[in-house]
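One structure, as structure tokens, below. Some questions next.
The complex is shown incomplete by one protein chain, all other protein chains being positioned as in the whole.
Right after this comes chain A.
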Amino acid sequence: MLNTLLPLLLLAVLALAVVGAVRRIALWRRGRPSSVPVLTGLMAMPRRYLVDLHHVVARDKVFANTHVATAGGFVAAAALLLVVYLVPLPGSVETVLEVLLLVFSATMFVGARLVAKRRRHPPARLSKGPWMRLPKSLQAFSGSVFLIALANLGLLPEGLISGVIGWALAAVLLVALGLGLAELLLGMTWGGPMKHAFAGALHLAFHRRAERFSTRKSDREGKVHRSTGLKALNLEDETAPLGVATPEDFTWNQRLGFDACVQCGRCEAVCPAFAAGQPLNPKKLIQDMVLGMTGHSDAAYAGSPYPGKAVGEHQGTPSGPIVVEAGGALLDADTLWSCTTCRACVEECPMMIEHVDAIVDMRRFMTLEQGQTPGKGSEVIDNLIATDNPNGYAPAARMHWAADLSLPLMRDLGQADVLLWLGDGAFDMRNQRTLRALVKVLRAAEVDFAVLGDEERDSGDVARRLGDEATFQRLAKANIATLEKYRFQTIVTCDPHSFHVLSNEYGAFGGHYRVRHHSTYIDELMAADRLSLRSWKGGSVTYHDPCYLGRYNGEYEAPRRVLTALGIELNEMQRSGFRSRCCGGGGGAPITDIPGERRIPDMRMQDVAETGAELVAVGCPQCTAMLEGVVDATAQVRDIAELVADALISEDAAGKERAAKPQVVEVSP
């Protein structure tokens, strides 16, 4: 009976799965067009899956092994099952395949048992609901395939396969296999937990940031794969859409990406806004985008909600607005504005979903079309438009902090080795101390540098994260035009946000520069032996990785090398490096200021306190401002440039040299 019914069952399931796939693909295609190389993408997919995706999954070793056993076992077992039962084969080959089937289904069964064990007391980040039945389906499939293979190999005792018992067993196995196939094959294309496998594979193939993935060539060249700059909006074409208003305004491959979500909640676990009790949960956000495609309510969502927002009160429509002012649509606006764009979710996502892109896309519509940037957002944007800096200071006051330093101006020199990009920290009294320290270090190393002075404008970072692409592009083009006038080799800046924008986002407008964060540049100066430094005498030190330096640009090592070279033994926080927790200062979050239960910088200073460090070294004006704003902090906040400047011992020698040269001796503030 088995051998007649099984092929029929398999064929029926396959046919239905194909119908489901066609329907789901048609659903994705209702998004906006996006051109991706289809064949190249499909060819690259296995590598993206086995190398890049596995690299992320493998951060959780135990679960990675579970997943390899389960998924690997399933793919192999399913393929063998189809071959054995749908293709006529010579007896000997079939026996070999049956044995392999036995092995893989057994492997999968072990994996499925481990999945079941994890699901017994699932961590809060995991979604429940249909996901709780997945281990049962996995076991039903692998167990029944194992027994069927055993039976076909004639390894089951005679008593079990003959007579009434045999019939009963065959019926039980068919039902179990049917249930397993329904979940694992039909579920892939008709919805359910296994949807992630089908959508995920295609998402990897048609990812809108193909440059994120490694290639064999890039491995040889030792390049870091990063694609973190936001994609530019086309503002030249007046009919081109400005951001995303409805689920159908996302590109089709973004929609495909949403469907790839496995609801593992790794994003939720690292999201600073979620931890602070602000109404954002990256996992729920992606699930809401999935629901938006079909217009379902979020009542069936079985994971953690947005903090402070009940599940079941939101529903969108496939072509209706995502956010409406009165609330109740797919999302509330404060969910979008809670994001600090720290990219922790993207870094952690095993399915390579681009949460930040989606959030900024929706913010763009709110700002550019609706004029609804919350909090101080519209004021900051107005200031950027009128004064080229977010706080509305007189542009002519940009150099006041350096009135006594007589900094060389690009306007006078025309060229220099290094262009020191000041950033808007030049207006901030705390950051001015960092800048003065940096100037001191550059002078000690006798670097040939110059500044743009009043010609510099805001890099446009804040405007862009607030969704004001128009202002960003205006500032970017103006800055590029200014930079074009001068000759320099490297731009050095102490602001990772400017660093990121200058090096990763100006390229789309024709500005290609060699940009260094000051920590990287100081590291290079130290490596070239151009700085002589006293060794560190203070207490315990920890280092806070700025998101826009670390996760956005992959620079984790240089700041640590600099601190180590100072003789500091770093006392690392639990969340550091690529898992560093945001200070809460990115993405315009301090400007839109969405209330939560806690403040993100308070949590970060708590992380610092747990290390027992007396000082936290930072490398970003935003982080400095956010962390220094924490009340009753146990640690001091110092920028790396300040630590290096304090340790300089070339003061006397340099002083003599300077006396010989007609140069201004600077005075410490």
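Things worth noting here:
Criterion: contacts are C-beta pairs under 8 Å (C-beta built on N, C-alpha and C of every residue); 3 or more make two chains touch, one makes a residue touch a chain; residues count from 1.
Note that contacts and distances are computed from a predicted model.
A chain of the complex is left out here; the name its UniProt entry carries, from "Electron transfer flavoprotein subunit beta", "DNA sulfur modification protein DndD", "Response regulator transcription factor" or "Aspartate carbamoyltransferase", is "Electron transfer flavoprotein subunit beta". For the chain missing from the display, the contacting residue among A:287, A:373, A:504 or A:611 is A:373, taking the whole complex into account.
If you put the hidden chain back, the residue from A:387, A:482 or A:532 that touches it is A:387. Residues 238, 242, 367-373, 377-378, 381-382, 385-388, 392-395, 468-470 of chain A touch the missing chain (whole complex, contact as defined above).
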